[in-house]
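Only one protein chain is missing; all other protein chains are in place.
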Amino acid sequence: MAKYILKRVLILIVTLWIVVTATFFLMQILPGTPYNNPHLTSSAIAQLNQTYGLDKPVMVQYFDYLVNMLHGNLGTSFQYQNQSVSTLIGQRLPVSAQLGLQALVVGILLGLWLGAISAKNQNNKVDGALGVVSTLGISVPSFILAIVLLYVFGYNLGWLPVSGWGDSFSETILPTLALAVGPAATTTRFVRSEMIDVLHSDYIQLARAKGLDGTQLIRRHAYRNSMIPILTLIGPMVANLLTGSTLVENIFSIPGIGQQFVSSIPTKDYPVIMGTTIVYAAMLMICILITDILTAVVDPRVRLK
Amino acid sequence: MKKWQMWTAAAVVVVVAVGGSRAAGWWGSNPSDDKSTLNYGLAAEVQNLDISKSTDTYSNTILGNTESNFLRVDSKGNPAPDLAKSYTVSSDGLTYTIKLRSGLKWSDGSALTAKDFVYSWQRIADPKTASQYSYLTSGVQNADDIVAGKKPVSDLGVKAEGDNTVVFTLERPMPQFKYLLSFAQFAPQKESFVKKAGSKYGTTSSEQIYSGPYKFEGWNGTNNKFKMVKNDNYWDAKDVKTDTVKWQVIKNPETAIKLYKEGKIDRAAINNSAEMYSANKGNKDVKDSAMAAATYLEYNQAKNPYLANEKIREALNLATNRKDLASQATGGTRDAATGLVSNSLVKAANGQDLAKYVNPGYTYDKAKAKELFAEGLKEVNKGKMNVSLETDADSPISKSTVDYLKQAWESTFGSDISVTEKVVPFKQRLQDSQNGNFDIVVSNWNGDYQDGSTFYDMFKATDTGMNNGQFKNQTYTDAVAKAEGQDANNPSARDADWKAAEAALKNDADINPLYSWKGASLVRSNVKGVVTNPAGLALDLTHAYRK
């Protein structure tokens, strides 16, 4: 086990290095100026480039960046001058993590529940309706959902706050919902098919023969055995959440890392774009690693190689 | 769990969630009744509070209210003494001698002296600081050389005489210099504090020290709710009537309007889109405010052979119906431009608005435009004109503007022209402008201070950083040089020079003025004493209070 984790961590580090390198050189050829002021003359720009070390050869800049990164220094933002990228990301990460986690938990719980209902009612009307609803949940991009939720519950009905973060739990409800629908839909579909397989398996047939009724069957036996494969879904779900959260955070003015990423793109804030990309990639890989390990721990049939 | 239990549980969750939000204070007492507190929104995050380095409007709004300079622009638009007791200008306009009030203090109680001002000027000019505003020091003795790294900062023409006097030596008379003395970028900075904070300076509210009416609190660098509290060490603290100003970042302008209507903030702009404007302009709380900002087209005369042709530029200008553009593409949120300079920047010596005084008479004439365009095409002799029109995507209005221009030109000149729109992020537009990588670009300029030179300086040479079309117009250059040289101390002659410059621009069709900006906001009627400036500090809350 320890050997396996070590190997995976090593691969993770190599992958991160490749990501860093690729992003760094991509940044070099992107259009846009890092400076805000339109009034800068070309000599002033040359002066600024010198101060920020942008006039050095690209390879030198690249190695400087790598060395700094190893020291935990991701550089200083151009847009938020003086602000270190580590601080900018570090303070926003918990916000995004909370939002993502809430959405994931709500989505998976909802999905487990709906999936079980769907499986129990296999091929009747309830199942059909849930099937369409869950497919719809997959086809609606979370940012469109966010806009609609904002409009209906925020503006028209006025039930929930429309922006902000950190003052009350109510602020998190709409963005969480917008993001939870995707995972909920995926989980529903997955649980349904897993559970149908399990319900057709021999031991469930045996339990049925013993006289257990439907609800009990699902709660005692079917759930547990169809849960394990759901773990494998978490990786891709997190990846989708990352995409969705960038726009959703923007729509609800949530000070998370996604909003930071979106706003750093048009402002061409290289250090922040680099930093967020690295953090995103690391988060995604760590999530996948954790789910792989969890799967192995939970399911004795899976052996780690 | 039985079915009914499950449904009950679900219902309880919903009730708690909705009810909880109501109970959480969002629905409680109305903040617009609290007399000691004002509430405002910012449309984007505060980026940093380094006085010499901050570049965005929002950081500037916070700095302008928490830091003071020698002067502060009053409600009539005149720079009036703030930390300065008085100032005198020599008769040649080259020496400014400023006396400070006695007993000035920083928010931490330490003494604020003339040295702190000198340090601030030296710091912004120092190439090591890498301030994007260092060009503003130009005109002060040796500033250009210091910015270029050719002379040490100690050579800057700003000197402290004792603790209470600062003397500026200028290279040329600058009537606008008194406005610079009110800029947040030149507010005093305490050297020992800046050095101690090091790279963290200005990155959180506690990594800055305050000389203004308020202290900034509760900002950790990335959060979106923070506040300004009254600074008891401010010399005029007795006239600061508000204890707390709460701020929150609200990126969505519609959300700001909603919060305004719920009483949670005291001001919300309504001119982000034409629809928002028409939906709210009937509200009794709407107040217009002046804004010294203008939008104009730049023609790339250096690289595009069609646009190097004066007749074609003239034709494009004549085919631009500015009135319809303002009413349709911007839905009345902007005013049609009359020239380069924006409306309500400053009054001319004769009392008229400067824009009105210098009006060179841009017109809309479709027939003449067609005629000139045909002639121009013949002169260029390269067939059909394919041209790109670039803008940044920052507001819905800028998109409608290019859509409108494309349609207007193509319907006027028919198959002789094909306009391609290029909507890019702001920074990319800037880079394209600076590198001359465009055909026609939509440029915006928001004046730095209330004087014509903030607009006319842009084109006085090809290397100002703003003359992206790279045009040379000797009549224009001469007129601006005259205004800033021999006429510098003669306001009415100066205005006449601006007028000549404006006429020269129109004559050569070097730019195409589109519209002049204006502010329109919902403003809480019980909040008094707020100063809004067309240039510089947009929202001054020094003497604001709730009645």
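Here the chain labels run A and B in written order, and each chain numbers its own residues starting at 1.
Here, a contact is a pair of C-beta atoms (placed from the backbone, for glycine too) under 8 Å apart; a residue touches a chain by one contact, two chains touch by 3 or more.
The criterion applied here is as follows: contacts and distances are computed from a predicted model.
Per its UniProt record, the hidden chain corresponds to "Oligopeptide transporter permease OppC" from the list "phosphoenolpyruvate--glycerone phosphotransferase", "RNA polymerase sigma factor", "Oligopeptide transporter permease OppC" or "NADH-quinone oxidoreductase subunit A". Within the complete assembly, A:262 is the residue of A:212, A:262 or A:290 that touches the hidden chain.
Screening A:23, A:84, A:118 or A:187 against the full complex identifies A:23 as the residue touching the chain left out.
Of B:151, B:347, B:368 or B:422, it is B:422 that touches the chain left out of the display. Interface with the hidden chain, as seen from chain B, comprises residues 254, 272-276, 278-282, 321, 324, 327-329, 331, 393, 396, 399-400, 402-404, 406-408, 411, 420-425. For chain A, the list of residues touching the undisplayed chain reads 11, 15, 18-19, 23, 26, 29-32, 128, 131-132, 135-136, 138-141, 143-144, 147-148, 151, 155, 239, 242-243, 246-247, 261-262, 265-266, 273, 276-277, 280-281, 284-285, 288.
Rule of thumb we're sticking to: only the chains that are shown with their structure count from here on.
Taken in their complex, chain A has these residues touching chain B: 31-45, 47-48, 50-52, 76, 79-84, 87-88, 91-92, 154-155, 159-171, 173, 250-251, 253, 255, 260, 263, 265-268. Against chain A, the residues of chain B that register as touching in their complex are 17-18, 20-22, 24-26, 44-45, 47-48, 50, 53-56, 127-128, 130, 132-135, 147-149, 199-203, 220-225, 248-252, 254-255, 258-259, 393, 424-428, 430-434, 443, 445, 458, 463-466.
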